[in-house]
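Every protein chain but one is kept in place in this view of the complex.
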Amino acid sequence: MHGYDLIVIGGGPAGLAAALAARAGGLREILIVERDIELGGILNQCIHAGFGLEYFKEELTGPEYAGRFIRLLRETDIEVALDSMVVEITPELLVRVIGRDGERTLAAKSIILATGCRERARGPLGIAGTRPAGVITAGTAQRYVNIEGYMPGKCVVILGSGDVGLIMARRLTLEGAKVLACVEIMPKAGGLPRNIVQCLYDYKIPLYLSHCITEICGEKRVEQVRVARVDENRKPIAGSEFAIACDTVLLSVGLIPENELAQAAGIGIDGENIETATPGVFVCGNALHVHDIVDKVTAEAQRAGAAAAAYVKNGGAS
Amino acid sequence: MFDVCIIGCGIVGAAVAYELSRYDLSVAVIEKENDVATGSTKANSAIIHAGYDPEPGSLMARLNVEGNRLAASFCDSLDVPHMHCGALVLAFSEREAATLAQLLQRGRENGVPDLRILPRDEVLEIEPALSGEVVAALYAPTAMIVDPWQYTLALAETAVRNGCSLHLETAVTGIEPSPLGYLLQTSQGFIETRTLINAAGLYADDIHNMVAPPAFHVQPARGEYWLLDKSEGQRVSRVIFQCPSDAGKGVLVAPTVHGNLIVGPNSAPSEGRNDVSTTAQGLHFVRETARKSVPGLDFSANIRNFSGNRAATEHSDFIITEPRPGFIDLAGIKSPGLSAAPAIAKLAVSMLEKGGLALHEKQNFIDMRKKAPPSGRVVCRCETVTEGELRAALHAPIPPRSVDSVKRRCGAGMGRCQGGFCAPRVVDLLAEHYNCKPTDVLQDGRGSHILVSETKRGLCTDTI
Partner (left out) sequence: METICTVCPKSCNLSVDDRGAVTGNLCPRGETYGRNERLHPVRVLSSTVRVSGAIHHRCPVKTNFPIPKNEIFDAMRLLDDIELIAPVLEGAEVVGPWVTTREMAGA
C-alpha cells in the first residue's frame, strides 16, 4: 500500500494552506483529497470582496484568495485528487477514498482534516408549516446563483442574519430578486456590521431583530411566511404575528463543523486545538470551529501543516 | 382494454399490482402524482405491526397478522430495507399494566406469535434509555421497521417488471360503466378495464362515489413527526409504544432502517386531504409525550419534521367490499394498513377471482429485486450515495422524476445537511437525464420548481 507523508482532506482554504505549510516544513509526499471538481472549496462561490485584508493586506474576492494558494500549489508536486470523497479514516491513519474510478485505501503518516463546515438546515429549527420547494440554505443558494447561474426565487425572506445570508440578500437583489426581509431571532445581527450596511441598508432591506418565522406556508412552492416578535426567551409573542408573501425562504442560521469522519473513527476533536486526540491526525479551519474570516483559517491551517510536518519528521512523536 | 385497473399507487395499490402481476393478466395502475407512494404511505411511522392491537375478528386483525408474515418474506426477496427489531408497549401504572394484559390476550386471539409481558427490570435492561417510571411492558418480537416508501417502490417495480403498466400523473376524473366493465376518464385520456380496484387512499370516497352510491367518507387524521439525526439513532433498539388509548396507538419512539430515530405521531383532524403541515402545538405535544417514554431524547438533533394523513373513515375497520360487480373498494386503510397491505392484496385478488377473473400463473414471473451497488463518485456525502446508484435509479422500471424522488430511492439528501450539498448535483443529473433545463427540475410534485430562472436578467426575461 502506498504511504503518504500527509493526506489533507479538503482542498478549500484550510487544506490548501495546510498542505503548503507541510511542504515548507519538509514533507515530501502530500496528497490533497477534494470532493469537488476543482480546488478552492467554498471560496469559489464567495465572489464578493472582503477576503485577505489580514493575510495579504489587500481586499480580495473569494476566488482571488483561493487562486493565490492554488497557483502556489501548482509550483509544487503536491498531489491532488479531485472529485474524490474520503468516506472513512481510521485511528491507524488509513484513508478510504471514493473517486470517479472507484475506491482505494491509502496509508498516511499524518492526516489533516480540513473538511470545512455545513449549514444548519431547517430541521433543527423545528419550524411548523408545510414543506414546499423554495426553502433553501443560503450557501446552497449561493452555489446556484454564483457557480451554476440560476436564481432560487424571486421574492425572498431571509431567516437568520449570518454573513452568507446577508451576502446573498445583496446578491439576489443585484440579480433582480426582491429581498423582502431579514428575520433574526436574536436582538443583534449575526453577521459582520459591514455586511449589515453594504448588503441590507444599501438596498433598504428591512432587518427584523428579535423576530422569528413561526410558520412556512405553501403547497408546491413557498407562498408566505408568518413572522412574530419574540420575547427574551426567544419565544414568539402572541398577537405579534404578521405574514410576508414570498416564494423563497433562505436559511442563514448557523454553520456546523463537518467532522463526522473523525467522529466515526472515534477521533476526538476539542473544537480549539489543531491536535486531535489521535497522534498524527490534525484538524484546522471550519472543521475545527467556525471562523468569521478566512485569513484566520489560513493562519490556523499553516500551524496544522507545520505541526504535521514536525510530527512526521520526528518519526511520529510530536 | 385492461383486465384490471388499480387506482392509486400507494402501498395498497402497489401490493395489489404485485400480486396480480403473478398472473397472465393485463394490469394498469393509475396514479395522479408523479411518483409512487406520495400520500399516506410516504408519511407514517414506518412500522410493520405485530397485530396485537386490532379487535379480534376484524379485517384489521386478520390482515395485519398475515401481512406481517408476508412483509418479512417480501422485504427479503425484494431488497427492501427492514429490521426485525420487535416492539415494546410500555405501562407506567398498574392500570396500564392491566391494559397490557388485555393486549396480550387480544394478540394471542389474533394469532400474534411470541408475545409476552416483561417486568420492569427486564424492560430497562434491554432498553436502558427508557424512563425508570415504567412498570412493565408487552414485548412483541414480530414487529418490524421498514422503509415504507422503498417497500411500495419494490412492489410496484416488480409489478412493472412483470408487465404491469404504471400511469403516473394521471388523475381519474370520471368512471362510466361500459359493456365490458368500466371506462375511466382521466387527465391523460380514456382507459377501459374489465375490473377496477379502488386503492385511492385519501381519495377513496371520491373514486367510490363515481361508481356506487356513497357508503363512507374519508376523514383524514393528521399525524406529526420528528425525525432525528443518526446521533440519536441508537437511543432505543426497538419500537417503543405507550399504552394505546381511544386516541390511537399514541406517540412512539423507534429506530428507522436508515439509522435515524423517528418520534410521533399525534392525531389531529386535518384541514384537507393535502394538508400535511406541521403545527407548533402538535410538534410540542409529540415531543413532550415522547419524553415520557425516553426522557433523554435530544430534539436539537432534529433533521426533519413532517406530517401525514391517515386515510380513516367513519368505520372502525378497513372497508374491503365489492359494491358493484368488478369494482372493489380497498378503503379506510389506516394503521395497520402498511402492515396489512400484502394480505389486503391477496384478499382483493381472491375477490376478483370469485367474480370470474381467470388467474393463470405466469411461467416467467420475476420475484427478485436487487438495488444497485455503489459505484463512481460520491454525490451525497452525508449518506455516502454514489453517482452509480443515482444513474441506476434513473434507468430502473420506475425512474425518479424529481429531486425528492431521487432522495426516496437512493437516500441522497436524506441526511444531516438535507440536500444542501448534493441537491445542485442531483438537479444537474436530472436535467441531463431528461434533457431539460435545471429550471424545469422539480423538488417533488407538480409545480415544486427549485430554480425560477437563470441569472443575468433571467428574472426580467422570464415569464413572470
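Each chain gets a letter, A and B, in the order it is written, and its residues are counted from 1.
Operating definition for what follows: a residue touches a chain if its C-beta (ideal position, glycine included) is under 8 Å from a C-beta of that chain, and two chains touch if they have at least 3 such contacts.
Keep in mind the model is a prediction, meaning the values are calculated, not measured.
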item	value
Residue, one of A:P63, A:P91 or A:P279, that touches the chain absent here	A:P63
Touch with the omitted chain, as defined above, among A:E29, A:E79, A:E103 or A:E148	A:E148
Touching residue (missing chain; options A:V87, A:M186 or A:I293)	A:I293
Residues in chain A touching the chain absent from view	37-38, 44, 47-49, 53, 59, 61-64, 66-67, 145-149, 171, 174-175, 192-194, 196-198, 202, 292-293
For chain B, residues in touch with the removed chain	455-457
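The definition used in the following text is that only the chains that are shown with their structure count from here on.
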item	value
Intercentroid distance (Cα basis), chain B paired with chain A, Å	36
Chain A partner contacts - residues on chain B that touch it in the complex	226-227, 274, 276-280, 282-283, 299-306, 374-378, 381-382, 384, 386, 416-421, 423-424, 428, 438-439, 442-460, 464
Complex contact set, residues of chain A against chain B	35, 83-85, 87, 98-100, 102, 118-119, 121-124, 126-134, 136-137, 139-140, 143-145, 148-154, 175-177, 214-215, 217, 219-221, 247, 260
